[in-house]
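With one protein chain removed, the remaining protein chains of the complex are shown where they sit.
This part shows chain A:
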Amino acid sequence: MSEPAVADTRRLNSKPQDLSDAYGPPSNFLEIDVFDPQTVGVGRNRFTTYEVRTRTNLPIFKMKDSSVRRRYSDFEWLKNELERDSKIVVPPLPGKALKRQLPFRGDEGIFEESFIEERRVGLEQFINRIAGHPLAQNERCLHMFLQEETIDRNYIPGKVRQ
């Protein structure tokens, strides 16, 4: 052993990094866009849907590129499922805006452009935060929400990973 004062403070040896790892695409690519709000229906039965597009290279997601249409109540459903089944603290959704649904308003209420944009941003933040959580990625409800055309509310809740 050489002088301990020097050996003790030498940097530990590390393996050189593979260049394809250093410059290749990262293994944590996950981007979800919430965009293209469309109001469907007429009169009092109108509601707004958003396109939810998921692009990822995480192996836990079956599809590397998926696109579905979801409405606000679908997001609420997802939040409730996760709060019940997973141990995570679920981030908040943008507000329900009940006041905006009352009659005799001067504006378009929940179909006001600025409100829809505000809500779109909040929903995008919500879903990105949730989808990146390792424990949420384990829940079937998240995968159904992001990658299946319709949400089957009678599904059997469960985990994806063993």
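As a working rule, a contact is a pair of C-beta atoms (placed from the backbone, for glycine too) under 8 Å apart; a residue touches a chain by one contact, two chains touch by 3 or more; residues count from 1.
Here, contacts and distances are computed from a predicted model.
Peer 1: Select, from "Vacuolar protein sorting-associated protein 26B-like", "DNA-directed RNA polymerase subunit", "Cytosolic Fe-S cluster assembly factor NUBP1" or "superoxide dismutase", the UniProt-recorded name of the complex's unshown chain.
Peer 2: Checked against "Vacuolar protein sorting-associated protein 26B-like", "DNA-directed RNA polymerase subunit", "Cytosolic Fe-S cluster assembly factor NUBP1" or "superoxide dismutase": the hidden chain maps to "Vacuolar protein sorting-associated protein 26B-like".
Peer 1: Please identify which residue in A:15, A:87 or A:153 touches the non-displayed chain.
Peer 2: Considering the complete complex, A:15 is the one touching the chain left out.
Peer 1: Which of A:58, A:93 or A:116 sits in contact with the chain that's absent?
Peer 2: Considering all chains, including the one not shown, the answer is A:58.
Peer 1: Tell me, which residues in chain A touch the chain that this view leaves out?
Peer 2: The list for chain A reads 3-5, 8-12, 14-15, 17-18, 21-22, 24, 26-28, 30, 58-60, 129, 132-134, 137, 161.
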